[in-house]
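The other protein chains are all here in position, but one chain of the complex has been omitted.
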Amino acid sequence: MMPAVLAAVVAQNVFFYLIASIMVYAALRVVTSSNIVHAALYLVVVLAGVAAQFLLLGAEFVGITQVLVYIGAVVVLFLFGIMLTRAKVGSEDNLDHDNRWPAILTAVMLVLVMAYAVIDFAGDSEIAVLDQSETTVQQVSDAIFSTYIVAFEAISVLLLAALIGAIVVARKE
Amino acid sequence: MYLVQFLLLSAVLFCIGVYGVLVRRNAVLVLMSIELILNAVNINLVAFGAFNRDVGAAIPGEVFALFIIAVAAAEVGVGLAMVLTIYRNRKSIDLHQVDLLKG
Amino acid sequence: MHAFLAAEGPSAAIQAGGWFLENVWIIPAIMACSFAIILFFGKRMPKGGSEIGIAAVLACFVLSLLTGAQWISEVNRADNCVAVEISEGKYECESHEGAGEQASAFGEVLGAAEEESEGAYGAGLKAVVSERTWWSNGGVNFTIGTMADGLTVTLLAVVTLVSSLVHIYSTDYVAGDRRFTHYFAFLSLFTAAMLFFVTSANTLQMIVGWELVGVCSFALIGHWWEDQANSDAALKAFLTNRVGDMGLLIGMIVLFFASGETWSIIDINKLAIDHTTSHTLLLISALCLLTAVMSKSGQFFLHTWLPDAMAGPTPVSALIHAATMVVAGIYLVARLYGVFFEGLSIAGSSINALALIGGITTLVGASLAFVQDDIKKVLAYSTISQLGYMALALGVGAWTAAIFHLFTHAFFKALLFLGAGSVSHAVHSFNMKTDMGGMRKFMPTTYKTFLIGSIALAGLPPLAGFWSKDEILVGTGGWGFFEGKPHSNGAYTVMLIMGMITAAMTAAYMTRVIYLTFYGEFRGGHHDDDHGHADAHDAHHGDPHESGPRILWPLRILAFLAVTVGFLNLPPGFLGLPKGLTERFGHYVEPSSAAKYFPKINHADPSWSLAIFSTIVVLSAVAAAYWYYFVKVNRQSPAATELVNGPTSRSSVLKAGHTLLKNRYYLDHIYDSGKPVPAVGAGIVASLFGLAAGSALGFTLDNGLNQAFLPSLTWGLSLGTVVFGIVGLALSTGVGVASFVKKPLAWATNWTHENLLDATVDQVGVRSVQAAEAVYKHIDQGVIDTAVNSAGAGSSGAGGELRRLASGKVQQYGTIMFAGATLLAGLMIIII
Partner (left out) sequence: MISLVSFVGLFAEAFNRPPIDWHALAPEITLLVVGALVTLLDVVLLEKGRAITPAIAGLGLLAVLVPIVTLAVDGVASNPRMAFGGSEVYVVDGYSLVLKALFIIIAYLVVLMSTNYIAEGDYWESEYYGMLLSSVLGMLVMASARDLITVFVALELLSIPAYLLATWRKRDLKSNEAGLKYYLNGVFASALMLYGMSLLFGVSGSTILVEINAAIGEAAASTAIISLGIVLVIVGFAFKVSAVPFHLWAPDTYEGSPTPITAFLAVGAKAAGFVALMNLIFVGFWSRSDVYSPALWILAALTMTIGNLTALRQNNLIRLMAYSGVAQAGFMLAALTVAGESAEIAQTSASAVVTYLIIYAAMNLGAFAIILAVTRRTASAEVAAFDGLFQWAPALAVLMTVFLVSLAGIPPLGGWYAKFSVFTALLEANVWWAYVLAGLAAINTVIAFGYYGRLASRMWFEKAPDSLDTTSLRVPFALQAAIAITAVATIAFGVYPAAVTHFSDIDVPAAAAALVP
């Protein structure tokens, strides 16, 4: 058994670093690309990477939902937004503004603080390897419909309200 | 797998997102950067859940992530609606020009 | 041999009672109803609502007198019996053996019975407190109620009497005014608020009453708000008072907690006297409350609103800014005397913050009264000076003297104000130099009454002012220093000297006023063409004329009182008079320490030598001023107001002094140069610095040092308060101040050769002003924007680009939010 577990661990780590580096690159492109459509496509890469990480962590249901909701719906919404606001499909010079440095400074400070805190906490603790036979989908739904039922109902009202409100606001008169 | 590698990935994604929302002129790009931030949080939640699986934290973590995905979808919808209205009134979605109110 | 130490008094206090004393709430309630009725129905009434106000205030006056009479009879009852404790812890009064020879009402001649055991101040009578629960919360019972004792009834009588006369006087003075009804409504509300204030049984009610009189003052100063100067003055008064209110709130809240969560005045005093309350906390609250006293009672350096408040109608000045509202601060100290007496360690000391502030105020006020051309301003500064006198008296422990001076001052100062109003009613101006002169020919009654008021104010025997002033001077205990005799609560020699100088100055400036107003040649008359009340005055063709009976009768009544009220408190043993005739005021008004809510204070021996000396001082001041004006100026020309080649033009030092006075010590410049808000800020910073210094020293004191060092440290403390206060003032008055502070300071340097002090203060002031201004101006978005934009925008692009980047950008807000969160989180991670 040991070698198998070890192999799984090695494989997982390899996958993690591979996906993570792709994600970071794509994320950087999302915020720096001068072509707005390219940015949207890079976003798809990041979102897919996140879904892959979920799978690595044994959260299949969230991973699948991620793909469905984000890549299936949200990105499409973005593309609609891009088209409706008649953004140029090609590259544009003027997508960022001049005061980039304060933003960089803020982001770097923030990442340093966060990194310090999480390294201080997590150190070299490992995530236990998941027993693959266990499924979480049913547990997730049980939790949603018992402990988090109020939140679930609230979110349904929220989605309805957002829908109606967005129509009223975006509607052409 | 170490917990810290997920957490660091999440922190980096979060801050890239922060950078994006702070410098992008185009409102749609800002909304995209917000998605980066929210996804970073989701990685954190699921990773912490897996880490604390033995105390039964995996499920709350995943549920939390699901709720965030749902809310994020609603937020994007609302945000795009507002961007569209602004575009209709101003013929531009450059956030830097939206500064009628100040002081 | 009269006991100068406080009499022992009966071992147990006797509870006073009586319908009027228990139901004293009726008096403010009547005035409050009057306010409501005038407000809602006044306009429809034949006399615009004034009849309601007058009826109400007269009714209140009568009730006050009845209440006073009842208190007097209760004191007599207490004198005539000894308290016997009965089983339930109550006290019962039993007839004293040989009680027949005791004092009863004043004026009754009695045998010279010696009552060593009780003494003149010995009646151990407790105040009448009627309370009911308002609501209770978290174990704290909030009550609402009234408290009546000698101090209360004195104030009731003064307020209602002066208010009655002012009401009557006003029916003539503001006749035909477009806001006649509003005017009377606010007079009623003001009277109600003041009466509510003086009958409060707890500090919470005092705060409410205090604020209400402030609001009324605001409304009445701004009565003619169409003139910008008037509404500015109203605002200034209100803002300055807010500085004090902060002190009041903090002080009262500190007292509340220091005395174990009680608002009750009696309990607070009791715990302070018992030394149950921490001395440090008492000191802090006393200093905070002192800020409130400074603003409300026009004490240096928050006095500048009071002269400006003269923008209001003259009867209002008489009522509010001379006789009643401004004494609220004095009343506050007197009411919470236990707190001040213990907190400032008045006994056995030679200086303290209250006495020092009072002393400085009295000198500052008197010196400024010299150079005013406006008769009301002279009286306003005189009021400041006299209020300083009262504060000084309280500061040296001469409680009765202070209240007695409050009492006499109310009459003669109201008289002087109303007299000034009468003159101005005739000449339509308050300027003595351009519009008055020789008025005695036109207005004989006004002249005579004004003269009486002036003599009373100057403090010449036997008028009222003399007696109260003399008592204060005696009370300082400073004369003992010269006589080698035992003194009073402390040896306040400095205060005695300050008081003496003020007495001289007061006499001199009043002589000046009398000359400029009533002697010489009439200099007015150019107002004939645009005569305000043209129809009524046409017959006189510009000659000023005597006012009508509704103005003159109040003057006559007040003049009579200004002559006589001084006899209410003749010094003990005066001309061998029996006990029943001397010290009546003190006997009935001063609470006994046996009643346990008033500290045990000493009473100084009266001194013939001091009385004679002070009279000589006053007379010489009158003589000097007389020689200058009545002889020299008048000889130059009957129409002249100053000597052409007078001392101020000959001596540069005197000239400089005159300029300084003319500019009111530049204080108003400091306050006014910025917006009112920085001025308020300055006051706050000032008082806070004082507070901080006070508490720091207080803590050291309580923890580290022997109690015997208290007096000397209190001295340092008071000095610290003043110095910090002035520095603090300079700090936050805006950029304009920088140059402004420099000038007088540089000037002061030459004068006093204090180079070091100047340089330090100047530098600190300027630098702090710059820093404060930068923070103030850019605090919200400026600093952050500058930080955010500096990399890109640079400093030179002050034009459109920078303006465009300046604000309103949502992503800048975002940057600030993320950066703020990061910094806050980083900080927390580092410090924990």
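So that you can tell them apart, the chains are marked A, B and C in the order they are listed, and the count of residues begins at 1 in each.
The rule we apply is simple: a contact is a pair of C-beta atoms (placed from the backbone, for glycine too) under 8 Å apart; a residue touches a chain by one contact, two chains touch by 3 or more.
Computed from a predicted model, the values in this text were never measured in an experiment.
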item: Shown chains that the omitted chain touches within the full complex; value: A, B, C
item: Hidden partner chain, touching residue among C:Ile250, C:Met436, C:Ala611 or C:Ala625; value: C:Ile250
item: Touch list for chain A against the chain that is not drawn; value: 113-114, 116-118, 120-121, 138, 141-142, 145-151, 154-155, 157-158, 160-162, 164-166, 168-169
item: Where the missing chain touches chain B, by residue; value: 7, 14, 17, 21, 27, 30, 34, 37-38, 40-41, 44-45, 47-49, 51-52, 55-57, 60-61, 63-64, 67-68, 71, 74-75, 78-79, 81-83, 85-86, 89-90, 95, 98-103
item: Contact footprint on chain C, counting only the chain that is left out; value: 134-138, 142, 204, 207-208, 211, 222, 225, 231, 234-235, 238-239, 242-243, 245-246, 249-250, 253-254, 257, 676-677, 680-681, 684, 688, 691, 776, 779-781, 784, 808, 810-814, 816-818, 820-821, 824-825, 827-829, 831-832
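Convention: only the chains that are shown with their structure count from here on.
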item: Rounded Å distance, chain A centre to chain C centre (Cα mean); value: 70
item: Separation of chain A from chain B, taking each centre as the mean of its C-alpha atoms, in whole Å; value: 8
item: Chain B: positions in contact with at least two other chains; value: 18, 22-23, 96
item: For chain C, residues that touch 2 or more chains besides their own; value: 811, 815, 818
item: Touching residues on chain B, where the partner in the complex is chain A; value: 1-9, 11-20, 22-29, 31-33, 35-36, 39, 42-43, 46-47, 49-51, 53-54, 58-63, 65-67, 69-78, 80-85, 87-88, 93, 96
item: Residues of chain C defined as touching chain B within the complex; value: 804, 806-811, 814-815, 818
item: Chain A residues within the chain C interface of the complex; value: 97-99, 101-103, 105-107, 109-110, 113, 116-117
